[in-house]
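Omission of a single protein chain aside, the complex is shown with its protein chains in their original locations.
Per-chain numbering from 1; labels A and B assigned in written order.
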Amino acid sequence: MIPVNVIFLYSLIIFCIGLWGALSRRNVFIVLMGIELMLNAVNIAFVGFASSLGNIAGQIIPIFVITVAAGEAAVGLAIVVAIFRNRLSINIDSFNILKW
Amino acid sequence: MSNFLAGIQFPDITAIIPEVIALIIGCLILLIDPFIPKQKKRLNGYIALFGFVVLFFVTLSYLGKSIVTFFDMFSVDNFSTSMKLFFFVANFVVVLISLRYLEMEDSNLGEYYALLMFATVGMMVMVSSKDLIMFYIGLETMAIPLYVLAGFIRMNERSAESALKYLLMGVFVSGIFLYGIALTYGATGSTKLVDIVRFTYINGVNPILFVAIILIACGLGLEIAMVPFHFWAPDVYEGAPTSVTAFISVVPKVAAIAALLRVYFEGFTFFAPYWQTVLWLLSALTMIIGNVTAVVQDNVKRMLAYSSVAHAGYMLMGILSFNELGVSSLVYYFFAYSFMNIGAFALVIYLRRKNIVGDRLEDFRGLAQKDPIAALVMVVFLLSLAGVPPTVGFVGKFLIFSAALKAGFYWLLVIAVVTSVISLYYYFKIARSMYLEEPVADEPLLQPLSVKIAIFLLAILTVVFGVYPTPIMNLADLSAKVFFGY
Partner (left out) sequence: MIEYAWLIPVFPLVGMTINGIFGIKYIKDKAHWVAVPALGLSWLFSILVFIDVLNGKTALIELFDWIITPDINVKVAFWIDQLTAVMLMVVTTLSFWIHVYSIGYMGHDPGYPRYFTYLNMFVFFMLILVLGSSYLLLFVGWEGVGLCSYLLIGYWYERESAWKAGMKAFITNRVGDYGFILGMFTLWYYLGTLNFNEVFAKAHTLSPEIVTIATLLLFAGATGKSAQIPLYVWLPDAMEGPTPVSALIHAATMVTAGVYMVARSNVLYSMAPLSLEVVAIIGCLTAFFAATIGTSQFDLKRVLAYSTVSQLGYMFFGCGVGAYASGIFHLMTHAFFKGLLFLSSGSVMHAMSDVLDMRLMGSLKKYMPITSFTFIIGGLALAGIPPFAGFWSKDEILHHAFTSGHITLWFLGTLTAGITAYYTFRAVFMTFFGRGRIPKVIKEHLHESPPVMTIPLIVLSIGAIFAGFVGLKKGETTYFGEFLAPVIHVVHHANEGHAKAIPESMLIALSVAVGLTGIFIAYIVHMKKLIDPNEWVKRLWFLHRVFYRKYWVDELYFALFIDRTLDLAFFSWKFDQWIIDGVVNGAAWISRAFAWITRYCTEPFIVDGAVNGASYVVDLSARVLRRVQTGLVSNYMLFVVAGTVCLLTVFMFIRLF
């Protein structure tokens, strides 16, 4: 039995790695991946808490989260495709017509 | 088998009938859209209009009812019902201003209205839920269609860019929001608001929950567009199709504020002094930064974006007052804000014509001579946004300020009052442009009928409910009783 603190710390680390990825990468896909990593960190936290609390709800929540994340990814990819047609680029830095 | 089911209390399906109807209408539009010839795509819009009318009356019958079902996760009460009524009123007008606009943008597709419906379902779930995960699901059900709507004019690079920015910000922040929920779950063992309240009542405050409160404010703060989570708003508002901007500047913002209100009031009741302080700071920053930054904008959509950031600050005052007057003034303010803000954006749509988006300050130049009535109506909206009597904006601001004062937030009141002075300046920039400058000779105005109807309706509502606010006030008082009616 892994102590809940360890699981929590683990999820926190994963979350921060995802955060770092989302903040620092310039390729839209990698940014999206970073965000997915954040969401998965949350899932880990939920499952960890659930097992330590002996509460089934926390194990079901990740299923919702994964579903929503899938929806977001689908829409995200579609939007990236749309913007790629306009700009011929998926570099996040090149999307700055709208500013100040 | 019967033994197994015996222990489970079957949920009360009647509670979600409006949501189901909205879903069905959305799917219906998607289904029949392929069979509608390209010239008659407006039919989709009419279905949506009709749908919102039906939903309005169906939901109206829920007024006064109080149902908590789905294992304490879903609640129908006067607050959620009046919020749903608000969504239908606002969405009705949004559809009205979209009808002709989409044709002008050459993207009159049925999906638009279907997505609007699905987003509405998400918001309805949001205001009704009493469970953090339900909030999350509602938020995402609302947000995903919004990303698509923001990029609805696919071939327009500004629209696509705003969609991408909105999506990235939205998804990113939803991760933070979820982490807040996870922390709450870890600390209290449940995501239900009732359980959280019970847990904190029995076990006292838990430091982890202090973090969770801020993370949740951050997650919902994105849709509310409060500082420092507002950075996406001006970009997205500017790039998105104007009708969508009118929508996302009002309805999701209101839904998120309503959700935040419920989470804080019902879930973190015992943390009130703490989140009041957090929101105090955020509200002050939001009012200051929103109003001050708007001053130098010369794109009207962008200016209105900053103005809507500022209005979010005023609305936060309603939450942090944490009293009955606060809630009722907030509900009133929602209606007031929707009339005037959608109205102002409708005017931008009204100016949309060949090669002209209608969102630059120059596009408003000399409108008083080209179309005096439209200019007058715009002035009504601007006055209302600035909070000049006798408009809804004034009554709303007055109520919210009173609520904050009643809760003892003097300095916040002073900040709010002072920033309102600033707001007047930039609103009047538009008025000045319309009245005091000569019109530029360019494409004639199209004056589409549906937009005309919408702006007149909104202008009349803006004035009438400013002079006679009782109907909305009654609804607002009913909503406030949900939290404070002992």
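Criterion: a contact is a pair of C-beta atoms (placed from the backbone, for glycine too) under 8 Å apart; a residue touches a chain by one contact, two chains touch by 3 or more.
This is a predicted model, so every value here is computed, not measured.
Peer 1: Just to verify: which one of B:L23, B:I214 or B:L361 makes contact with the chain not shown?
Peer 2: From the options B:L23, B:I214 or B:L361, the contact with the absent chain belongs to B:I214.
Peer 1: Can you work out which residue in B:G358, B:P389 or B:P439 touches the chain that's missing from view?
Peer 2: The missing chain is touched by B:P389.
Peer 1: Of the residues in subunit B, which ones touch the absent chain?
Peer 2: For subunit B, the residues touching the absent chain are 164-165, 168-169, 172-173, 176, 207, 210-211, 214-215, 217-218, 222, 227-229, 231-232, 235, 274, 277-278, 281-282, 289, 292-293, 295-296, 324-325, 328-329, 372-373, 376, 383, 388-390, 394-395, 398-399, 401-402, 405-406, 413-414, 417-418, 420-422, 424-425, 428, 432, 435-436, 467-470, 473, 476-477.
Peer 1: For the chain that got dropped from the picture, name the residues of subunit A it touches.
Peer 2: Residues 19, 22-26, 31, 91-96, 99-100 of subunit A touch the chain that is not shown.
Definition applied: only the chains that are shown with their structure count from here on.
Peer 1: In their shared complex, at which residues does subunit B touch subunit A?
Peer 2: Answer in residue numbers: 133, 136-137, 140, 144, 147-148, 151, 154-158, 160-165, 167-168, 170-172, 174-176, 178-179, 181-183, 185-186, 189-191, 234-236, 238-239.
Peer 1: Spell out the residues on subunit A that touch subunit B in their complex, using ranges where they run on.
Peer 2: Contacts found on subunit A: 4, 8, 11, 15, 18, 22, 28, 31-32, 35, 38-39, 41-42, 45-46, 49, 53, 55, 57-58, 61, 64-65, 68, 71-72, 75-76, 78-80, 82-83, 85-87, 92, 95, 97-99.
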